[in-house]
Each structure stands twice: as C-alpha cells, then as structure tokens.
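With one protein chain withheld, the remaining protein chains of the complex are depicted in position.
As written, the chain order gives the labels A and B, with residue 1 at the start of each chain.
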Amino acid sequence: MQQPFGEEMQHPYAIPGDANAWPHTDAKDELARSQVRLMWRKARTYLLVIAIAIYSFLPIYWMFVSSIRPPQELFGQPSLVPKSFTLEYFNVLFELTNFPVNFMNSLIVTVLTTIITLFCAIPMAYVLTRFQIKGKSILTNIMLGAYMFPPMLLAIPLYAIFVKIHLDNTLLSLVLAHTTITLPLGVWLLGGFFKTLPFEIEQSAMIDGCTRFQAFRLVVLPLSLPGLVTVSIFSFLLSWTDYTYALMLIASDANKTIPIGLASMLGSYDIRWGEIMAGSTIITLPLLVIFVFLSRYFIKGLAAGAMKG
Amino acid sequence: MREKLGEKLFSKMVSKRSFLKKAGAAAGVVGAYSVGAPFVHAQKRNVTLRFLNQETDPGTIKMLNQSFEEYKSKTGVTVIMDSVPSTDAFIKLSTSIRAGQPYDIGNLLFIGDILLLAESGNLVPMTPLIDEIGRKDFGPKVLFPSKGEIWDYPYDYNFATLYYRTDWLEKNKIGIPNTWDEVVKASRSFMVNKDGRPEHYGAVFPIASGGATNWLSFAWLWAENIKLLGNDWSVMIDSPETKPKMIKFLQFFRELYGTMPPSVPQAAYAEMLSLFATEKVGISTYSGRLIHHLERFAPTLADKYVLGAYPDMNGQNKAINHGTDSWMVVKTKNSDESMKFISWFVKEKLIDFYSTIILHYQPTRFSIYEDPRWFNHPLVKKHSKAVEFTKSLLTRTDIRIDAIDQQGPKVDVRGGKLFESFVMPEMLQSLVLRKTDPIACVEEAAAKMRKTIQKDT
Partner (left out) sequence: MNSRNHRWLVFGFLAPGILLTFVGIVLPLLYAVYLSLFRLESFVGVPEFVGLVNYYDALTDGRFWRATYNGFIYSLATIALQVVIGILFATILNESFKGKAFIRGLVVLPYILPTVVVTLIWGWLLDGNVGLITSILHSLGLPAIDWMSSPATAMMIIIFVSTWTWTPFVTVCFLAALQTVPEDLYAAARVDGTTAIQRFFYITIPVVKPVLVVIVLMRGIWTFNKFDVTWLMTKGGPVESTEHIPVLAYVKAFTLFDIGNGAAIATLGFIMLSVLVWLYFRLFPTED
C-alpha cells in the first residue's frame, strides 16, 4: 500500500498523537486501517472458500465415512470422524455380488470407449475446424440429437441393430453405444480447443516440409494435450456411469457393468445404507484417482473448450 | 458428389461389417474371460439356453448358478443367466423377442404380462408339465388357463401379511386387531416418546407410486369385498355401493398415517423390513422375507412377531394381497431343451431353490408342504406358527385373496395397466400429502382409472 505522503513531508514540529499534527500521522493511521481492511478481506475470502469447500466436499466425505462406520454408529448420533472402523459392508458386497467381474467389465468398456472416442473425435474436430465442409452444421446438429432423446428409446433400436450384426450381448456393442454419447461432446470440446490454435502453426510446419497430416500429428496434437485429456476424462465418466445402454445391450450376468450390478443389488430387498455407501465408494474411487492426477488438465481443457466452443 | 459420398459410405459399411464381426469375436473373447460367459454365437455345437431371472437375492443366484453347472455336467447344455430387477424383466424379455434374439426361459411376476406373451404366440405351453404333476396339487389362484393351455410354471406365492409386535400388544393389553378402529388403536398405543422425541411409531405402509404400495397397502379393500373393476371392465370405485366404503377406507388410512414415521412417502420394500427390525414401528407388512430379515438383523425379535391378515371395517372378514412368480418357456429354436431344463429343475431342484429364502418362496403345491426336505428345514420348524398360517391361506375360505393387477372379469393386460398407472398409490398420496378430501380422492382416482382402462375397451 502506497504512502500518500513521503518521508519528506514530515513536519519538524509534529508530535505523534497531537490532534493538530501534520497530515503524515493520518497517513500512518490510513496505512494501519487499510491493512486491517486487507486482513478482513482476506479473512472473508478464506471463510467463503471454506464454505464452498464444505458445500462441495462434505457429502462425498460423508459417503466415504459412512461406508466404513459400524452399524450402531451409522444409525446413531452422527459424528464427523468415526469412532471405529469396519470393512463389513465391503465384505458383503464382494461376497454376495459379482463386483470384481462387473468392475473388470466396466474398466474394459470404459477404456475402449475412451480410445475409440479419441480416435473418432480428434480427426473429426480437426477437419471441422480447419476446413469448410458443406453440411457441417447439419452434422453437428444431428450429433446433438443424441442428447435430446431419452436414452431408453434409442437403446432399444440400437439393441436390434446389434442383434442384426451379431454383436448383441458383447462388451463391444456397449463400447460403440457409449461412443455415440461421448463423440458429440468430444468433437465439441476438441473443436473449441483446436480453434485456439492458429493455423499459422501448421503453415510453418508445412513450409518446413511436413505434409498436412504430419503437421497435424507432430505439431497440433501435442499442443492439444489438455483438450485430449479433458475429452478422455469426459468419455471415461460418461461410459463408466451409463446405466440405460448397459441394461438393454447386455444380456448375461457375466458381462454386466458396475452400474447394473449396483442396481440389482438395490433391487434385492433388504438393502442397507452401509452397503449402498460402500458400493458408491467403489464406483467413485477410480474416478477420483484419475481426477486427482489429471485435474489440472481437465480444468484447463474444459475452460478452453467452453470459451471458444 | 453427395451420391458418390453416400455410395462410398455404404460400401464401406459392408466391409466394416465383416470387420465388426471379427472385432466382435475378439471382444467376445475379451468379454468371456470370466467363467460362464461364452460368446453366444461362437457356440454352435452345444446348446446354450438364455435364462432371464428376476430373483436377485444373492443366495438364490448362487444356487441357480450351481444348478446350471450340475445340469451342464449331466447333459452338456449350457445355461446363461441374466439377472435383472423385476421392474425391468418384462421390458428385456419383450425387447429380446422383438429384436430377434429372445431369451429361452423367462421369469415374470405379472400374470397379465405372461398372458400377453402367450396370446401373441411367443410362449410354449407348460401344460404337459403341469398335468404331469397334476393340477390338483396346485393351490388356488395360480393356474391361469388361456386357450385351453397353462403357459407358465408358478413357483411361489408372495402373500403380503400384517406383522405385529406381540410383546407390544401384550404390554398394552391389546389383542390382534380385527377392525380398522382396532388397528388404529393398536398403532397409536405403540407410539412412545423419549426425551420429547418419538422413539417408536405405530405402523408403516407404503404410499409411493410403486409396486410395493400396490402390493402392501390395499388388502383392506379386499377384506371389504371391494372390486375396483366390474365384470365389464367398468370402474367401480365410485359406484353407489363402493364409494362410501372407499371413503371410510381413506378416513381410516388417514388416521393410520398419523401413526407412521416420517419418510413414509419414500418408503418401499426395504423400509417395511428395516423399520420393523429396528423397532421403529410395531406394525408392518410383508411376505415371509421379513422373518428372514429379523433372523439376520434382529434375532431378538424373531419370536416377538405374529402374522395376521388384513381386517375389514367391522370385523367380519379378512384378506391378503396376492402375489406370484412364474417361469415360462419362450418359443425359440431351443424350446425343447428349455422345457427339459425346467422339468428337471422343477422335479429335482425346486426345494433347494426354496431353501435359499425358505419362508419367502411360499410353495404353490400341496405336495411340497408334505415333503420332509421342506418341512424339516430349521426355519420352517422354528416359525411353525407363521408357516401354518400362510399354508392355511391355500385352503381356507374366510380370508380373501386378491390383487390390483387381477381386477376385472379375467386376468389380462388391463389389470397390469391399472397396476402400473399407480392410480391407487396416487390416491393415498393425494389423501395424506395434498390433504385432499376423501370424496374428492375417490372421484379423482375413478376418473384416472377410466382414462387408463378406457383406451382399449
């Protein structure tokens, strides 16, 4: 904070505390007051930030904590920190349901979906932003159509199509179905990202002797890493948590994914909150792990996509 | 230019198809890493039956899987199971038929759905198996012939009965209620406060729009011999004879609601079990599963309950809500094998199946009750009074058995529509949540019912 008056303004006859003292004493008070104001502002900021953090995180924390609390504590007086721990709910889940199998299925489907999404979305977004294509808006609008229809009504004809090409009840059919949901979002996000990269970058690479494709591969792609990470995370999320397509396209217990597994656990009638929270924790854990490592990219990519998309 | 592009796309599609097939096979292998999930189309030599199962209890699923293994080692026939919650079973079954990849064996709980499938020519009659066992062996209201055939094997009853805390009744010196007023009185007496907050409530009955409410909250009406639909499918609840009874019922339910804990509006199956087991209420309702729940989670209460049927207004009649589950053979190229499997299962494995939740899967055949493997089961012996009561429901004439989806002159889809439209639960919601006057509730419900049923008749 700047002093409005410099040292040179000190009056030779000034006495500290004198009401008639020269202005520079007010300057000191002014400094003190503005420092106090700064402190208040900082305090207020911290308070608000903590409030936001609690609002966002407490429910998630509660889920974790509830999954390891013994039943008496779970249904008794609530406390922030559990007094004792138990793994019984997780044991019940693993014993009585097919969780490990469901987990592997979900993992396979989700990873493949992410890969195929990137495989389709990257070129598509690139071409749509770098070239003038006739019918570009028609294409994007149709892709948006995937979001505008109730998934159940799309899942059933999709199932019939997969039957016709002998892919019903396979994990691959689920991968393809998921990609139809992740693709529009991926194209949109990556499109936004590519738009932030000026065409000069490829031009200079091509002047240096690259083909268009090489320019794309060697220059554009590496620069789009945050965008790629964002699309990957979104695809992972959408695929990992899908219920409707998994319900309709998978017709045997051994191929089921986690959301379906969880749902049939809920369907079994004496379900209890402990097991539910344990199941929720298991579903959430991989997402959290990925997120912890990639959050920076995710946030950057998301923002860039939104800004220019 | 556009045509050329289109042409190119379609030709690409053909070659993509064979690529997809190969990729599909690869994915099938990937998806088949775990036991019991062969990629269906890769198996041409062995017969594979696809079984749609709606009993999601883990013990039952385990038992079924063991039976499949046993059957496979005997006959080489593989059975692949798809377990889904009962609400999704009909959708999956009908969609699979439509898409050309029908399940071989189905499992449904609404007779209306089963008859729908039968009448559209998608089922293979079970009559030979049923007649081999003998129709007399089956209890009442489980065989529903259509066009001279029986289309399903009904394997259990799910009668919803009332449960009372015997020790609380004793403490308050009340007997088992026989009239609606006595029910309310008993429920009120159970309510206890501690430190100014309610510790115990009286009763719990669901009101949310769902199967639980339809199953558990309306046997009071059957006790009063109320029929929702007449013999010509007309709506009866606002007729001159029935309307006053409906109004009285709603008034009674409103009183009863005052003795129920909060969160009843979201309560469904699980809460009926948990609220009774955690001693929050002294009156609940369910099939035998509640007893299993007590044994597992509240063993001290396992001898402190008594079963009862739903009484009517004035103590003259009682009723139970009906429920049943069946297996069916779907018309596919594997129908013969499917029938063989079901016959084997019913003859060899039925009691093992029942044993997974012995008090919940109430047998539909008299001979099962006489089978030592059944009646010597420790839980059957321990809860002999309850078993006696539920067994007696098959033969006694003083307790009525009815259900919402079985209203009308015969069982068909219209009863199912009535069930799924949730008009009755909505009537209760209107009554206690919107605080609508009972007369208006009945009129609202009648109008809704007419709209639902009338679309077809």
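Quick note on the criterion: contacts are C-beta pairs under 8 Å (C-beta built on N, C-alpha and C of every residue); 3 or more make two chains touch, one makes a residue touch a chain.
For clarity, every value in this text was computed on a predicted model and none was experimentally measured.
Interface note for the absent chain: among B:K227, B:K248, B:K382 or B:K417, the touching residue is B:K417. Not every partner is drawn; the one left out touches chain B at residues 5, 8-9, 12-13, 16, 90-91, 94-95, 97-98, 116-117, 120, 122, 197, 208-210, 261-266, 275, 280, 413, 416-417, 420-421, 426, 429-430, 433-434, 452, 455.
Remark: the residues of chain A touching the chain excluded from display are 42, 45-46, 48-49, 52-53, 55-57, 59-60, 62-63, 66, 74-75, 77-78, 119-121, 123-124, 126-128, 131-133, 137, 139-140, 142-158, 160-161, 176-177, 179-180, 183, 187, 211-213, 233, 237, 240-241, 243-244, 259, 262-263, 273, 276-277, 280, 283-284, 287-288, 291-292, 295-296, 298-300, 302-304, 306-307, 309.
We adopt the following convention: only the chains that are shown with their structure count from here on.
Those residues of chain B whose C-beta lies close enough to touch chain A in the complex are 17, 20-21, 23-24, 26-28, 30-37, 39-41, 50, 56-58, 61, 80-88, 92, 95-96, 98-101, 103, 269-270, 273-274, 278, 289, 292-293, 296-297. The residues of chain A lying in touch with chain B in their complex are 75, 95-97, 101, 104-105, 108, 156, 159-160, 163-173, 175, 247-248, 250-255, 263-272.
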